[in-house]
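Pasting a structure below so you can have a look.
The complex appears here minus one protein chain, its other protein chains still in place.
After this line comes subunit A, so read on.
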Amino acid sequence: MKLTDTQLSAFLDNQLPSSEMDAIREALAIHPELADRLAALSQVDAQVSAFAQQIDGKPISAGLQRAAFSAPAPESTSVFTRWPWLSQRSGPVALAASVMLMFGIGLGQWMQTAPPAQENEQWAAIEAVLHSLPSGEATEVQGVTVQTYFSFTGADGQLCRAYQVRDTRARDEVACLADGHWQAVASVYQTVAGQTEYSAASASVVLDSVLNQLGASAPLTLEEERAVLARD
């Protein structure tokens, strides 16, 4: 059987018809050198990804800061529409029940299970960021980059924030403030560096569901957020 570069490359991404995938698996069983070659091709992705990650957490140039974080128009509301939940606030929102089942966990379990980050100093550093960093900004603490997305209040009035924590991989997270301490209530890993745990799209859907279950308010404006953070 003649295997082309295109077939081998697409095999790595599981993008071939199942018959071709099977044929390459069979060829792999017969020709061990094929595995070496696939490894070499696959390594390229890891190398390119590692190269790209070098810029994460590096200070943003002054020009880019001005362009990206200039003050919004005064009458506007700061809304982070990364998640569809935000644009659906005025209408009925479907819970992503199937996705929750797929992960085999519910919000209750999430809320009882502290993420690993909470068990070490890193979480204390992240808490400090959540107490002070305005939404839309990023900072580096304890070897991770924390990117704040937006703040909101839960059904019981507690302040919550959505943000991303990133080192070699990234997780989108929601934390709420209770008795002066931030507690992560949902944490979903995203795709980074080709090491897929969950797809970014799935992460978004799961967090939408979490926000709905929390009875989240509309996102706070930056001004409202500043006032609430100063108070708490």
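Heads up, the rule we're going with is that a residue touches a chain if its C-beta (ideal position, glycine included) is under 8 Å from a C-beta of that chain, and two chains touch if they have at least 3 such contacts; residues count from 1.
Definition applied: contacts and distances are computed from a predicted model.
> Could you tell me which of "ATP-binding cassette domain-containing protein", "ATPase AAA", "RNA polymerase subunit sigma-70" or "ABC transporter permease" is the UniProt name of the chain missing from the displayed complex?
"RNA polymerase subunit sigma-70"
> Based on the whole complex, identify which of A:13, A:26 or A:121 touches the chain you can't see.
Residue touching the absent chain, from the options given: A:13.
> Which listed residue (A:32, A:63, A:157 or A:180) would be found touching the missing chain in the intact complex?
Reading the full complex, the residue touching the unseen chain is A:63.
> Touching the missing chain, which residues of subunit A?
The list for subunit A reads 2-6, 8-10, 13, 15, 31, 34, 36-37, 40-41, 43-56, 58, 60-61, 63-64, 67-70, 72-73, 76-82, 135-138, 145, 147, 149-150, 164, 166, 191-192, 194, 196, 199-200.
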